[in-house]
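One protein chain omitted, others in place.
We call the chains A, B and C, going by the order they appear; numbering starts again at 1 in every chain.
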Amino acid sequence: MFEELLEDVAQTNGLRETSTWLKLAAGLSAIVLCLLSTGYAAPLFIALVLSAAILTLARVDLRTYAELFLVPLWFALMSVAVIVLISGGEHVFWNWDPLPFLSLSVTRESINTGFFVLCRVIGGMSALLFIALTTPMTDLFVVMRKARVPDFVIDLAMIIYRTIFFLLDQVRQIYHAQVMRLGYSGWKESVHTFSVLCGSAFIASWDAGDDLVRAMDARCYDGKFALLGENRPVELRPLAALALFLIAASAAVVATQGMTLL
Amino acid sequence: MSSIVLEARDIRYRYPRGQEAIRGISFHFRRGEKIALVGPNGAGKSTLLQMFNGMIRPDSGMMLFDNRPMEYDRASLRELRRKVGFVLQNPDRQIIAPTVYQDVAFGPTNLGYSEAEVRESVTTALRHVGLAGFERRPPHQLSGGEKKRVAIAGVLAMDPDVLVFDEPTSGLDPSGSEDLMELLDELNHEGKTIVISTHDVELAYPWADRVILLADGQIIKEDIPDVAFGNTKFVRMAHLSVPTLLELSAELEKRGFFIPGRKPRSVLDMVHIIESQARGSCCHPAPGTITVCNVDTIAPGTTPLWVQAHPGIAVGAMGTRAKQCAAMEQVALEFTYGVIDKCILRALRGKDSLILTNGSMVGRVTERVEAYCKESGNVISVALLETTDRLS
Amino acid sequence: MSSIVLEARDIRYRYPRGQEAIRGISFHFRRGEKIALVGPNGAGKSTLLQMFNGMIRPDSGMMLFDNRPMEYDRASLRELRRKVGFVLQNPDRQIIAPTVYQDVAFGPTNLGYSEAEVRESVTTALRHVGLAGFERRPPHQLSGGEKKRVAIAGVLAMDPDVLVFDEPTSGLDPSGSEDLMELLDELNHEGKTIVISTHDVELAYPWADRVILLADGQIIKEDIPDVAFGNTKFVRMAHLSVPTLLELSAELEKRGFFIPGRKPRSVLDMVHIIESQARGSCCHPAPGTITVCNVDTIAPGTTPLWVQAHPGIAVGAMGTRAKQCAAMEQVALEFTYGVIDKCILRALRGKDSLILTNGSMVGRVTERVEAYCKESGNVISVALLETTDRLS
Partner (left out) sequence: MHIMEGFLPWQWCVIWWLVALPCLMLGIWQLKKVINADREALPLLGVTGGFIFILSSLKLPSVTGSCSHPTGTGLSAICFGPWITAVICAIVLLFQSLFLAHGGLSVLGANIVSMGIVGPLVGYAIYRLLKDTSVNIYLTVFLATALADMFTYVTTSLELALAYPAEVGGFASSFVMFMAIFAVTQVPLAIVEGVVLALVFKYIVAL
């Protein structure tokens, strides 16, 4: 029912104290490089390096990491199947025209395209997970301010952040109480019990909003939020590692340009 | 000795990527016992409790219910959760239906009871916790103590064998706590096994048959309350404090006072010890009597008349129904908590008292008084108030 | 007598469409007092507390701060809320920001402090509550006791004159409560006026300078703890219970024991009374000494060596910093709560003890021991451990 929030992993990961700028630079440029790549090899190379970093440097355990790929890969495989069937090409392996305007075929070109998109998703996901697992949101707020995001938007984001955690805690307890009294026992009961859960989540949010207004007022709220000053400074070794990675990845993008599976 | 109802054999549990929360625990609870799991926050109390009804499955080791290993398929879990009722610490998380009736009916409905059965089980459960007539009220208008009672009724409606309470009195004021502990005693008297988890040593000490001290996911001591709380080393390990009366008796013992084998659990016991020491004797020449009145069977109007006819008598009430009854008949109450002990203390000073209570609790008064008399050598007589006694 | 800091003159308040919650209350708190508002749930405690910092404005009557009537415009409210810090019962409802630092900095930032001032006040406040080094942690990963401390630090950072706590120990285990009450004592010792609302009589009884019993929106008794809790009629009206030691002393008194004017507030007092009665005297021929060590000024490594050189000594720690220090230097602690009393009890049996504490609390030890000696006629000496004492 409940998914674990990666934020909790990020708060204790092995790269917690490395400069946020470096981690963000690594993740974002990896995403851009994956998108710019025209061959399947470079995204795979990026995925390999970043996964290794997540598993060894950030010390995230393998199972947690592997499970994170399941849902997006399921989605990706379905979409890639569609791409393979509709993209068409010259070397046709299989073909079926069920409707006059719909032609399904598997071709060498379409397999290449599908595989390439799949690799790009794997590369992109690993880059996203690298940011998600090594950089807590609390550090990203500082970056957001530096990036000139309007203050009240950051304040809003911070309140949402704080609310998520204590609402989640409450909703979890309510869910447990429901299970203990045999809610979710049949399909119909499940829908009913679930809607009661969502409803109490709404009530809980409403209460939380009320209390938040009071708590802020009681502490002289005047439209300001404090920010935790500076993030950790950029250190030489991680900087060198980042540079090395970017050079190697860019080289891979250029070198494997247009590389296809078949 | 009664049969074992719940048992753990070397269970261990680790939260995903977290620390090991339960590190090799074994115990067994017998039918009809009152058990207190006592330990600081973070000792693993809640995790352990959630294994009692299969919400958490141990990583290794085995949980047994009724001498059969717990199974974790859907059907077995349903059966287990019906038999082991769980009352959360915060009733606001447990009561979520828009009316009291709907909330108490939640369990029975999910058990697939017919509408008539649901209605009956809800009515019985609400009467039990003293909330008859609250059916149509919305829970958010109730007081903390009332909410707690609704939560308990919601569990009672499924008629479980074992009742598990996480921090039962947290957030309740003294009179609310006292009422709740009386309710637990009443349920226990009707044969339910009661397990509470708490960090309130003053609460657990006089109440429990057996105390399990928990710290860092391990049992550090399991014994009767005097022994479990008497060892300062264990108490310190569990980040707890020694109950006041036990601490006092330990200090007196260090100063050469004689403390009998069974340590004082109540003010009554302590008075007895101090009097025996200071006076050499604690037998009273002409103790008063204690009269017990069952509010379920007595004719309305009897009690006020009887009280009028006995000036100087002190009246105490045990249980919600007795208190409601006293309020209805406008009988002024002297004692509303620790009633039996207070009446014994009065009797020892040669004064009479009347205890209003109901059902199974009548027997408890006699039992407790007899136990005290046997131990102390005093003779206090307990009488039952009948409707015909009106003016005697 | 110190000046009046907070005063209420016949205030009344009715919730929109609700019952009258406050029905004509007047009182005044003096600077540096420790006040406990005690009453059952629903007595109006929380409503009353929220009037102290202008969160609720009375319908009639008047609230005064520093002898000036409170005003309810924005600027005055800001000033008032800076001076009267309010700590909610549930810290989750008070902590707003995503990290400990940001949360504690919330008040100072909104007061318009410069960044350096904000940083300094946050550091000081966190050090005060024993959470130095927690700056970057997100609140949802902290324990209940730690969250409470963050909430307190957030209020302390604004350097208020009066600190108001709603149910300060609710949800905390005994050692957490004890730490918290020590922190309150420490703050009080630094000159802050402390007001708590609670229904825990055992907590309020030994702690408060003055107790206000509240029921149904009215003050039913306002006095020193022994008197306020000693009257069973008022206690019953307020749905409370009599503190154990007070109940015991009342029962002993009824049985002809002599109880001095000041009723026993602690096990120490009670032992004194019982011993005087049973033995006729309570003066001890050769009491032990109590050594006090200020962990802020002592050189690291001194304490363990000194303890080694004094076998048989019992070590107690008061306050979070002292406990952290003991853990760091691996000094085994015998006492972690009620430390001074326990050490006096030891001294009376001729045994020595060492108390680790910090800053202003050193003076408190001497004060408490002197007060006891004066009252009881014993002579217990208190020594200060210096770095140079290492092996003496």
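One rule holds in what follows: contacts are C-beta pairs under 8 Å (C-beta built on N, C-alpha and C of every residue); 3 or more make two chains touch, one makes a residue touch a chain.
Just so it is clear, the structure is predicted and the values come from calculations on it, not from any experiment.
**Student:** Among A:Leu15, A:Leu50, A:Leu85 or A:Ile111, which one touches the chain that has been omitted from the display?
**Tutor:** Residue touching the absent chain, from the options given: A:Leu85.
**Student:** For the full complex, which residue in A:Leu48, A:Val191, A:Ala243 or A:Leu262 touches the chain that was left out?
**Tutor:** A:Val191
**Student:** So which of A:Ala25, A:Leu55 or A:Leu212 would be touching the chain we can't see?
**Tutor:** That would be A:Leu212, which touches the missing chain.
**Student:** Which listed residue (A:Leu36, A:Ile247 or A:Leu262) would be found touching the missing chain in the intact complex?
**Tutor:** Answer from the full complex: A:Leu36 touches the omitted chain.
**Student:** Residue by residue, what part of chain A touches the chain that was omitted?
**Tutor:** Looking at chain A, the ones touching the missing chain are residues 1-3, 5-7, 28, 31-32, 34-36, 43, 68, 71-72, 75-76, 78-79, 82-83, 85-89, 101-103, 105, 117, 120-125, 127-129, 131-132, 137, 140, 150, 152-153, 155-157, 159-164, 167-168, 171, 184, 187, 190-192, 194-203, 205-206, 208-209, 212-213, 216, 221, 223.
Keep this in mind: only the chains that are shown with their structure count from here on.
**Student:** Report the inter-chain centroid distance for chain A and chain B in whole angstrom, where each centroid is the mean of the CA atoms.
**Tutor:** The computed centroid separation for chain A versus chain B comes out at 49 Å.
**Student:** Centroid of chain B to centroid of chain C, CA atoms only: how many Å?
**Tutor:** Chain B and chain C have C-alpha centres separated by 30 Å.
**Student:** Enumerate the contact residues on chain B facing chain C in the complex.
**Tutor:** 39-42, 143-145, 170-176, 178, 199, 201-202, 236, 239-241, 244-245, 247-248, 251-252, 254-255, 257, 267, 270-271, 274-275, 277-278, 333-334, 336-338, 345, 349
**Student:** Sort out for me which residues of chain B touch chain A in the complex.
**Tutor:** 16-17, 50, 53, 55, 78, 81-82, 86, 88, 90, 93-94, 96-97, 106-107, 109-112, 154-155, 158
**Student:** Show me the residue ranges of chain A that touch chain B in the complex, using the header's touch definition.
**Tutor:** Its residues touching chain B are 4, 9, 61, 64, 170, 173-174, 176-183, 185, 189, 196-197, 199-200.
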